[in-house]
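This is the structure, below, for whatever I ask next.
The full complex has more chains than appear here; those shown keep their coordinates.
Read from first to last, the chains carry the letters A and B; within each, the first residue is number 1.
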Amino acid sequence: MAKNVEPVYYGDYLQLEQLLGAQQPHSPRYGDEAHEETLFIIVHQVYELWFKQVLHELRSIYGLFAQPQLADESLALVGHRLRRVLTIQELMNQQVQVIETMTPQEFLAFRDYLVPASGFQSIQFKELEILLGLNRQRRIAFDQQSFYNRLNDHDRAYLENLEAQPSLFDRVDDWLARMPFLRFQDFSFWSLYQQAVNDMLDADSETVRNNATLTDAEQQQELKGIAETRENFAALFDQQRYQQLRDSGAVQLSQPAMLSALFISLYREEPVFHLPFQVITSLAEVDEKLTIWRYKHAMMVQRMLGSKIGTGGSSGHDYLRKTTESNRVFKDFFSMATYLLPKSAMPVLPQQVKRALGFYFSHQTQ
Amino acid sequence: MAKNVEPVYYGDYLQLEQLLGAQQPHSPRYGDEAHEETLFIIVHQVYELWFKQVLHELRSIYGLFAQPQLADESLALVGHRLRRVLTIQELMNQQVQVIETMTPQEFLAFRDYLVPASGFQSIQFKELEILLGLNRQRRIAFDQQSFYNRLNDHDRAYLENLEAQPSLFDRVDDWLARMPFLRFQDFSFWSLYQQAVNDMLDADSETVRNNATLTDAEQQQELKGIAETRENFAALFDQQRYQQLRDSGAVQLSQPAMLSALFISLYREEPVFHLPFQVITSLAEVDEKLTIWRYKHAMMVQRMLGSKIGTGGSSGHDYLRKTTESNRVFKDFFSMATYLLPKSAMPVLPQQVKRALGFYFSHQTQ
């Protein structure tokens, strides 16, 4: 091996001439070079390189979910690559500290030369959001209007085409929805389960009523919350009411996908569920780290500009603030805990069910 | 030296018997011990130890600000100890990851045995908030009601007494307000400055109007924002209008303190302002890290309980979410960038002003 390989030189392999020649500050065109413009350029270029890597991973994961059957080996690969994405996101969140070493005045020394460029014009970041499943409907009003009008025609066309495809969210929903282990003949799992959840909610209500340290207002608020939880929970088993929840945006997964995700979360300790649980957890964490990135980014912009406008002509900070919460794709995985029970209260899985699950998965792995 | 010192043994010095004997899980009283209850106890105890350390530092800082004159040596000490507080906060934020290694079901195994205990009952954390300057007026409605009724009489009395004292925020405001360098005879600094800011805002408005990539809606929104900034800025120099801003909660510093903070931020590169600038920046970061801690804490609670109630009988998650934004004490330092100018646009400080400042500070250091 390695015989007929032509010798490689580090700088050529990494194409450093091209890479390190791509930093061209604009300030020298209008006067003295602003020392920090190089930092500003390199920080954004590093983000774009990481975006490329994250897209490289997510596309491969997307491809695996597109298979009719997802064998354990493939599921392990999905988990492995999602962990890589999370590690990169962790680093991207850290990276905000680097740009924060630039003072507001150091930034103002070249801000005016970059108008109207804007981070909203990062095609890779938009592609990332679209690929995950953040479609127009999900985007907040302000963004729905302006998502596209900052882009040139080529970029706009590229993204609009992407939005026409099914997203990773859709693929994951299909995968969960087609899991077989929700059809158990002669095992009334879900009715047992509903009973157990209702018992838990009864106990919680009683706890609230007996809690002398709460004000009346608080008690009412808590009991109202428990009632809603009961409502939502019941809806999980009623197609029509579930559809209403989904239309209202309260939930995003399809009903069968939601029940599969819940089942997996409940029995995460079953060997057969390790991988599926790792995967849905990692997807929720991708969302979470994106949220933290948006938040840190918003804080950085406020520190840099206060309520001044940014180079894109908008006071990015408020907008970024708004998006931090609204742009979650896999929210349902994140709030799964609402319906979890203590082990002691959970229905025991009969052997034939375990076998069924075991068979389903081992069958896949052939 | 060290002659008449009685020998010390590690375990005695750290009182490990007492320290390591203070973990008493309740689950064994009601059945099997829940393996994770020890983790739950130790994580909270470590937080309380860090709270004690942070209070130790903040009280000493408070004492230094209480001096009639704050010499450079003392200001350096304030900066040094604030950096320590920030380092500890960084660690406390990291620590959320440790409790997140507990699964929802592992928590549910002992949650019911802790009712109605609640993190809201951490006296040290409330003391920390009060000492910084988070008074009842500032607290959000929900909390105003319930801040005290969870506490026993002794704790309630202790905190109510604290709230009657001036806070660190008050001390810092006094310190800034008494700075002399805002009274410059025959140097029309502030009028020159207002002119420069207005020019900047004019240019920004024009940038927005010329920006073809913005929708009309966005343009209107941005121009409105710039107008508000102009308003607020003008108010800085008009006692009455400033008072209105302050009453509305838009700003929190007194007018002279705000102008001092602004001046310091503008001329941060002047040697004489290094320490003052470090100090106000660090105070803003203490806020910022507290905000991140509240946010991570809220996320952790949601992951653990979803919309279930916590041991305190309240669904902590929503509340914690709400507090993350509202509870900032040194917000004004954080948004200072709104009024900063590029160096090129800034009035040059005349020598006699520099001398005046130099004298003021070196005078202090005698």
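Just so we're on the same page, a contact is a pair of C-beta atoms (placed from the backbone, for glycine too) under 8 Å apart; a residue touches a chain by one contact, two chains touch by 3 or more.
The structure presented is a predicted model; accordingly, all values stated were derived computationally and were not measured.
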{"item": "Given 2 visible subunits, total identical subunits the whole complex contains", "value": "4"}
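Throughout what follows, only the chains that are shown with their structure count from here on.
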{"item": "Averaged-CA centre spacing for the pair chain B and chain A, given as whole angstrom", "value": "30"}
{"item": "Residue ranges of chain B in contact with chain A within the complex", "value": "103-105, 108-109, 111-112, 115-116, 118, 142, 145-146, 149-150, 203-204, 207-208, 211-215, 217-218, 221-222, 225-226, 228-229, 268, 288, 295, 299, 302-309, 312-315, 334-344"}
